[in-house]
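Removed from the display is one protein chain of the complex; every other protein chain stays in position.
Moving on, here comes chain A:
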Amino acid sequence: MLPYHTPRPFPYSSSNISHYPYMYPPAHFYRPLAISPFDSNHYHNTTTPPFYPFRDTTDPSEHYLSIGQLKTAYSTHRLSTQQNNNLQKNAFHTLVESDIQEAMNQINDEQISFSSLFQLRDVIRENNLFEGLNQRNKTALLLTDDILSHGTEKHTIDLSFCDYIQSAHTILKWILETGSAHDGLSSDHDAVLDIAAAFLVKLFHEKSVLPIMADMIFERNRKGRFNHDLVWAFFEAKEPQSLILIANRLKSENQKDVEFAHQLLNFIPGIGTGNMVSADQQYSYVIHWLQDNGPFLHYTGESLQQLHKPSPYVIILEAKYLCKPLYANKAEVAAPLSSKDFQLLDAYSKLDLHHKILLSNYSLSLYRQNPTWWQSWLQYPIAEQIKIAKARTGGRL
């Protein structure tokens, strides 16, 4: 059993229930609350609308924006449709000999891909063309040499430190974004993409490249190419919402995508190839699970180097119980903790895992339903909290 997990009621087939003895197919994902949360002997099948304590008298346009169209970060064919200017090595070599200026114009073109530049490294070196390159190309080639030499080569950069930091970020993005269309070109080329991704995610906390990385991860998995460094870099973003990019693959027509998505998402209770529910249901389940638990997920750092099915995220139950989101990928909450909070946590700490999960799940559910009722519930002794939670949920997690 995973530590700190909150199994959500899941549309299991009955044949799989034995693996999760505490979970049963529910009629609803959450049982609707009674009118009074204190009346543990009554249960009413009514739902109450969301509770807002303040009347909103401002102009709605100050808070809402309709953008008309919505784009998606998910694309199964992104890598094959990128349009870049690709220079062929032989053609460029011929051009260097016949019209050097035109050769330099082409290689310094804004639309050139990193992959083209990568393929022309030898020609550039043999013909001493480095100084004629623009700053982007120079920096990209120096980064490439650095990566492939594992940092053993030292270079002098013709930029201030501050300018170099900023240009390095931009150029690393260019390397990954234009190079991804030619992923598989060679092992060295792909290694540069992997490290560029790792730098962007770990050092620059760049999240816009995560969709590209997800595409590459699954494309490589289909073709049996090495992707573990890329998977590691992807999770090092410590961005729970990025799990949606993996969950999308649960609905893929390619069985390898589905199996790999199952492996990467196996830490979410209920996600696995053994379940007989549809791909759409599994996807919806992941989305709901993220909505519930996203603010309380803590990155563990587990990776494919460490075990077969890593659990990159765990739910911090104490944060969920107090409904206080975690902050900055740490196992600590952003909001201050009052003396009452510490009292609650002290009593909470004495519970077994089953009751901790029960209270955390119920607490969040009640908080979202009605924060005032939630505050009242928290005032009860913890034994009474458990009694109420069990009455509302049937004791089920």
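Heads up, the rule we're going with is that a contact is a pair of C-beta atoms (placed from the backbone, for glycine too) under 8 Å apart; a residue touches a chain by one contact, two chains touch by 3 or more; residues count from 1.
Following the convention adopted for this analysis, contacts and distances are computed from a predicted model.
Asks: If you had to name the missing chain as UniProt does, which of "Protein-glutamine gamma-glutamyltransferase", "NADH-quinone oxidoreductase subunit N", "Electron transfer flavoprotein subunit alpha/FixB family protein" or "ABC transporter permease" would it be?
Replies: "Protein-glutamine gamma-glutamyltransferase"
Asks: Identify the residue among A:Thr94, A:Gln166, A:Ser208 or A:Gln306 that touches the chain left out of the display.
Replies: Candidates A:Thr94, A:Gln166, A:Ser208 or A:Gln306; residue touching the omitted chain: A:Gln306.
Asks: Using the definition of touch stated at the top, determine which of A:Gly151, A:Pro336 or A:Pro381 touches the missing chain.
Replies: If we include the chain that is not displayed, A:Gly151 is the one touching it.
Asks: Out of A:Trp232, A:Tyr285, A:Tyr348 or A:Tyr367, which residue would touch the omitted chain in the full complex?
Replies: Per the contact definition at the top, the residue touching the missing chain is A:Trp232.
Asks: What is the set of chain A residues that contact the non-displayed chain in the whole complex?
Replies: Considering the whole complex, chain A reaches the absent chain at 2-3, 146-147, 150-151, 187, 190-191, 194-195, 198-199, 202-203, 223-229, 232-233, 301, 303-309.
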